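With one protein chain removed, the remaining protein chains of the complex are shown where they sit.
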Amino acid sequence: MSTLHLVRQSAFTTNDFAQCINILGQRDTIVLMDDGCYNLKHTLLDTLLNTVTTSQLNVITSHARARAIDIQANVNNIEMSALVALTFTHQQVVTWQ
Amino acid sequence: MNTLAVVITTPPHSPLTATAINYVESALVAGINVIGVFFYQGGAMHANSNISIASDEYQAIEHWQQLAQQYQLPLHICITAAEKRGIACDAIDGEKLNGAFTVSGLGELVELSTKASRLVQF
């Protein structure tokens, strides 16, 4: 069973991203959105990629671009419509905010 | 049929509210049956009709109203959360309550969660 994790907070401010990574399942999917986009540059990203592959890591493009965050080439760029689709291809959604 | 319920705990003055509204709108455009939005905690402030946001800023409450009208989207406000925040929900003093919102209890959240195939929190 796979879970969709919506990460909305910077890991430089809160522990939410670390807590998400702690309980992450191997088949789960992560979406970085809002201030969660800053986590693309956080060292926890390496920890995240110990559990999942970059193909399971998504970022809301407009949210990252608005914040002038460079998105690594191997991270999936998605928009809201894709997030809606992901909602229904996963069994449950957890919002980390 | 994919059914979606959304719980909003973010207040209307938070810039993060736009994300929630964009998400719900994308779901509606995609033909998802959004069976209701439940406003809890600071999210209850969305139903305060006295809120005035500068006209050049993002109008979160107006966006919810538009979605409610265009898609017959039910907007439920938690009565306890609303009253704590000065939004009177009774018939006499109800002028502080935005008419697009339905006053509900937490029982409505139970109802939404049993009916929805997905519950998403913003």
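To keep things simple, chains are lettered A and B as they appear, and every chain counts its residues starting from 1.
Here, a residue touches a chain if its C-beta (ideal position, glycine included) is under 8 Å from a C-beta of that chain, and two chains touch if they have at least 3 such contacts.
One rule holds for everything that comes next: contacts and distances are computed from a predicted model.
Between the listed names "Anti-sigma factor antagonist", "ATP-binding cassette domain-containing protein", "Sulfurtransferase complex subunit TusC" or "sn-glycerol-3-phosphate transport system permease protein UgpA", the UniProt record for the complex's undisplayed chain reads "Sulfurtransferase complex subunit TusC".
One chain is not displayed; in the complete assembly it touches the shown chains A, B.
Only one residue in the set B:50, B:69 or B:113 touches the chain that does not appear here, and it is B:113.
Although one chain is not displayed, chain B still touches it through residues 7, 9, 40-41, 80-81, 105-107, 109-110, 113-114, 116, 118-119, 121.
If you put the missing chain back, the residues of chain A touching it would be 1, 3, 15-16, 19, 22-25, 91-97.
The criterion applied here is as follows: only the chains that are shown with their structure count from here on.
Chain A and chain B have Cα centroids lying 25 Å from one another.
Those residues of chain A lying in contact with chain B across their complex are 6, 8, 33-34, 63, 80-81, 83-85, 87-88, 92-93, 95, 97.
Every residue of chain B that touches chain A in the complex is listed here, in rising order: 2, 4, 9-10, 16, 19, 22-23, 25-27, 29-30, 32, 117-122.
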